[in-house]
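The next block holds one structure in the form of structure tokens; read it before the comments.
Only one protein chain is missing; all other protein chains are in place.
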Amino acid sequence: MATAAAVNVDTERENYLNSTYGIRSWLLTTDHKRIALLYLVSITFFFFIGGFFALLIRLELLTPAGDLVLSDTYNKLFSMHGQIMVFFFLVPSIPAVLGNFLIPMMVGAKDLALPRINLISWYLYIIGGALMLHAMVLGGVDTGWTFYTPFSTSFSNTHVIEAGLAIFIAGFSSILTGLNIVVTVHRMRAPGLTWSRLPLFVWSMYATSVIMLLGTPVLAITLVLVVLERSLHLGIFDPTLGGDPLLFQHLFWFYSHPAVYIMILPSMGVVSEIIPCFSRKRAFGYSAIALSSIGIAVLGFLVWAHHMFVAGISLYSALVFSLLSYLVAVPSAIKVFNWTATMYKGSISFDTPMLYAFGFIGLFTIGGLTGLFLAALGIDVHVTDTYFVIAHFHYIMVGGAVMGYLGGMHFWWPKISGRMYPEFWGKLAALIVFIGFNLTFFPQFILGYLGMPRRYWQYPPEFQVLNVLSTAGSTILAVGYLLPMAYFLWSLRYGKVAGDNPWGAAGLEWKTSSPPPTFNFDYEPVVTWEAYNYHEIPAPEEVNA
Amino acid sequence: MSDTSVAVETHESEQEHLALRHHFVTVEQQRNSSHLAMWLFLATEVMFFGGMFCAYLIYRIWFYAEFAAGSRSLDITLGTINTAVLICSSLTVALGVRAAQMGKRKLLVVLLLLTLVLGLAFLGIKGVEWYAKYTEHHIPGSTFNVSDLVQDYPTLHIDPRHEQIFFSLYFAMTGMHAIHMIVGVGLFLYLTYKAWKGTYGPEYYTPIEIGGLYWHFVDIIWIYLFPLLYLIDRKPLH
Partner (left out) sequence: MSVGMYYGIWITLLILTGVTAGVSFIDLGPFNTIVALVIATFKALLVVLFFMHVKYASEKLTKTVIIAAIFWLMLLLGLSLTDYLSRNLL
């Protein structure tokens, strides 16, 4: 740790962080790396807010009685927790932070294809976020993150219009990010970088972007229709006029189911980068992993009505969607098999990114398998709208997506900042997150199975023990999340200088300095090697602080 | 002799040089990126309007009689004229791209101005139609009243509540289309100004091309909206 105090040539060299100064150079930047950092700060801010709502929810649920907040307030808490976490944290997280930062470097380009659009996308996110904050300050929304009609259109007395518009605007931010990524991958690849040499992270980001492009607009128009119905009384979902509330649900879930793949595919991409590196082995089944990303993106659009099994859709339709939901599990399973096979006979090291990747595989598998339980009509009738569903999607979103995000942040932190985080604290935080996470959410599987409904502010006393366990877990989880924030900041000043490639990783992004220069490479990259050529790359020396 | 040709060459390569943004290697890469970006954006627009087409599809199946009656109450003459107006504007846009390609600045400006005029004409006619709906009390909300339609089409057994859904969709779909037209008009005002200043020529006319793609797309949406809204059932009633 004392070494960092010495003058260091690497961090003195001009890079994207120090090339220009002043707030204008950040707020008007078109450099994808700076925009990634702008996003990083913004989504972390919203993560705090969404997390704060989660803590209030868990506090209320410590006791069976509704004694912390009013029931109306509780409705607002879970609604806003969901909206903030989904639309302002999870959806942008990896695409807008790691995707923005890494994709141009991974394809050997100087920037994304549309740098100004990239900046506009951040501003749209900020505007949407500000509107959402404003709606919250004015009293929030109580419709659930799902905005179901006719409650949201005809009966709720909360700020549905403003929240709907906020998410609409944030949705456009998402669309523009996806647009940029697709155009970049098609048009900006360096000479020699064929599709089959692309890092798997790029494949998964491409698949994510396809979903963003084709799904988000449907959410956008659906929110517009809700806003129009509330404000101008264009009664499209109004049952008193003969309208069908299920039409809203079809349109809403047409996006919101693929949206969960927007949230998980990038993390899968991160895991696909981490595991080969820390196994010192090429990815097993490269084509299978790459094509399964595309498969998930496509199949993910065919299953949305499994969120509506008990809502009133026809039984025949439910059967169709149930069958399709089983299909979509296949490409995900393919990935898990391939990651495992990658590790087999590899030279495994247990650095922090790898710990998060292990956590991801285990927790995502549990989350995914419980999804199959839910896809079975007979089981779903009993556990839908219970804590079983909540546990299922938190295993995927938190145990999966957030672990992948944290793993990626640790893996690429040296590249982003030029510094190493402290490895001991990294491992400790990963362990705390894992323990805290399971303690928070595993009891919820049991609660749901036993029949505790979701979105309820009070519950029968026999459920208290499991709820207390869950709340205890959530405080541990919170500590686990705060630690990286603290030591990442610490590392900016005191962290060991990283060097170009501290992990000995494959990929073009590691063939430039850390932090990279503004235009990414001091030379014109030409790719003549296959992806994950770990047999040619020497293992790094110990990088423990 | 060589003076003017050198001057032309310099201007062209200047133009090319000015237009090439730093992160692109060649002008062709830049042009192809802009094109792909616009096509992908149009794909998102297909899905955006698609949500409303989905709602339309379901309710037309459920409430055919009301959809038929509502359709009849729309002015087919104005609708047909508006369709023709947009088709003419697509022609002027397409010829405009060609003019830019051939370096004919004045022709380009004229064609862009014509496009603008036609676009504004479309919006004007739409305004007239909407005003007619207003006077007939066919705008959803507290003033909604379709007793006139119930009277005019007794054989159709119209439920006024379902009729309100037709008109909600009518206004949502034509309104969203109109918003896209207004954006298009704004975009073309900008393109006309830049064209007048001589920004576009054979070496660089990408904004005209991709602006044109957007305009054609908005035209295509109307090509579908017209029969779906105006021509549901115009058969003579016995």
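A and B are the chain letters, set down in written order, and residue numbers restart from 1 in every chain.
The working rule: contacts are C-beta pairs under 8 Å (C-beta built on N, C-alpha and C of every residue); 3 or more make two chains touch, one makes a residue touch a chain.
Since we're looking at a predicted model, the values are computed, not measured.
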(message) Tell me which of A:125, A:172, A:301 or A:503 is the one touching the absent chain.
(response) A:301
(message) Among B:53, B:122, B:144 or B:200, which one touches the chain that has been omitted from the display?
(response) B:53
(message) Just to verify: which one of A:33, A:250, A:281 or A:410 makes contact with the chain not shown?
(response) A:250
(message) Suppose we count only contacts with the excluded chain; which residues of chain B make the list?
(response) 32, 35-36, 39-40, 42-43, 46-47, 50-51, 53-54, 57-58, 61, 76, 79-80, 83-84, 87-88, 90-91, 93-95, 98, 212-213, 216, 219-220, 223-224, 226-228, 230-236
(message) Residue by residue, what part of chain A touches the chain that was omitted?
(response) 186, 214, 218, 246, 250, 254, 301-302, 304-305, 313-317, 320-321
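Criterion: only the chains that are shown with their structure count from here on.
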(request) Can you check how far apart chain A and chain B are, centre to centre, with Cα atoms defining each centre and the answer in Å? (result) 36
(request) State the interface residues of chain B toward chain A in the complex, per the touch definition above. (result) 21-23, 29, 32-33, 36-37, 40-41, 43-45, 47-52, 54-55, 58-59, 62-63, 140-142, 159, 161-162, 164-165, 168-169, 171-172, 176
(request) State the interface residues of chain A toward chain B in the complex, per the touch definition above. (result) 109-115, 117, 175, 179, 182-183, 186-188, 213-218, 220-222, 224-225, 228-229, 232-236, 240-244, 247, 250-251, 254, 519
